[in-house]
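For chain A:
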Amino acid sequence: MANLKLKDVAKTYGGTINVLKDINLDIKQGELIVFVGPSGCGKSTLLRMIAGLEKITRGTLEIDGQVVNNVPPAQRGIAMVFQSYALYPHMTVRDNMSFALKIAKKSPAEIEAAVAKAAKILQLDDYLDRLPKALSGGQRQRVAIGRSIVRDPKVYLFDEPLSNLDAALRVATRIEIAQLKESMPDSTMIYVTHDQVEAMTLATRIVVLANKGIAQVGSPLDLYERPNGEFVAQFIGSPAMNLLPGEVIGTGPQTTVKMGNGGVAVSDYPTQESDMGRHVKVGVRPEDFLEVATGVDFIFNGKVNITEALGEVTLLYFEKEEGAADPVIAKLPGIHTGLRGTEVKLGATPQKVHLFADGKSLLYR
Partner candidate 1 sequence: MDNIAGQKTSLSVVTNLSVILLVILWLIPTVGLLVSSFRSNDQITASGWWDSMFGVEESIRISPEPDGVTRDGDYYVLSGNLFAGGSGSVSGFGITAVAPDAAEPGQVYARYSVDVTEPDGTVDDTRVEFAYDADGAGTLPTEDDEGNPVVAGSEVLDRSLQVAENGDFTYISDSDIRRAPSVYVTTLQPPSFSLQNYQQIMTSDNMDRAFINTLTVTIPATIIPILIAAFAAYALAWMDFAGRGFLIAMVVGLLVVPLQLALVPLLQLHNRIGIGQSFLGIWLAHTGFGLPLAIYLLRNYMVGLPRDIIESAKVDGATDFQVFTKIVLPLSFPALASFAIFQFLWTWNDLLIAKVFLPSNSESWVMTVKIADDLLGSRGGDWGILAAAAFVSIAVPLFVFFAMQKYLVRGLLAGSVK
Partner candidate 2 sequence: DLKFAPGEGGFNWDSYNAFADQYDLPGQTVEITGPWTGNEKAKVDEVFKYFEAATGATANYSGSDSFEQDIVISSRAGSAPNLAVFPQPGLAADMAKQGLLTPLAEGTADWVAENYSAGPSWVDLGTYEGPDGNDALYGLFYRVDLKSLVWYSPIAFDEMGYDIPESMEELKELSQQIVDDGGTPWCIGLGSGAATGWPATDWVEDMMLRTQTPEDYDAWVSNDLKFNDPKVVEAIEEFGWFAKNDDFVQGGAQAVATTDFRDSPAGLFSIPPECYMHRAASFIPAFFPEGTEVGEDVDFFYFPAYEEKDLGKPVLGAGTLFGITKPSEATSAMIEFLKTPIAHELWMAQGGFLTAHAGVNPDVYAEDSQRAQGQILADATTFRFDASDLMPAEIGAGAFWTGMVDYVTGTPADAVATDIQNRWDSIR
């Protein structure tokens, strides 16, 4: 039912604090768009502008082809989960959830059913008659989610809806949201999250916001596999992609890069003759690193500083090299103990080796 189109949208607070500019985005009906981006980059602000809670300073927002800059929130057919919950403090959980339905003059039976269903999904059955102040943080967040899912809006806006939930519930709720989405293929959802897994699993497309604008838009795998620049490359995936300086020494459909301290990286990124000798950054995700035997070509070698055993995988933090902003991190499958302090050589398959020059990916030029 709802296509959204943002055209050159910008937001300025108090006339001077410039928060967003040049936002251009087409959201198709039925998409689930996830906004990600560093804290404070304007995700909530963008969501609030779409909801109509914040005036759009410049540009236009269209819903289904109609400019709605001046349409009040109630007429936009949206539901929203607020980052700060925004529960009605004087109403019980039940009343919080049924408020919108009562406003819409739904029948009591209908309301009852909708609330019961949402409460079941969110495991809130026992708390329906409590006031928000007697709930835990996570429970409050669930009520906020419940409030939006009892309604049947054209567009759902979720501002970090799961941040206070425990892992199990988070997975469960995430799946609920995915199913909700699936059961209503026509409704559009916009979702802000900091959780990579959420972003990756839920999104039809991910919008990475950074630096007051959109850094890249694309499907999760796109962003993961083909980031258009260093920012997105490092932002998507956790721990962040390692970026190592090098110099192009072979071009063609595959590119060879000479690394510092003797390593050599081969990437599937194609390059032209003219790129020869260019200083580039070689990007390898921690999980793409492989331990290589001595003698074999390695991309990086270094001394392990810290190891973190996560069960299925182990994180290796290498000692930070001079000049580097972050230490190199590798994520090796299985449990590795006793590596601390030892020298480890790492390589990667050419598909997994990304190349960037001047912050931009060499794939996108």
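Picked so that all candidates are chains of the complex that A comes from, given by their letters.
In this text, a contact is a pair of C-beta atoms (placed from the backbone, for glycine too) under 8 Å apart; a residue touches a chain by one contact, two chains touch by 3 or more; residues count from 1.
In this text the structure is predicted, and so the values were computed from the model without any measurement.
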{"item": "Single touching candidate for chain A, where 1 or 2 all sit in one complex", "value": "1"}
{"item": "Chain A residues touching candidate 1 - in the complex, by the definition given at the top", "value": "52-56, 68-73, 75, 84-85, 137, 140"}
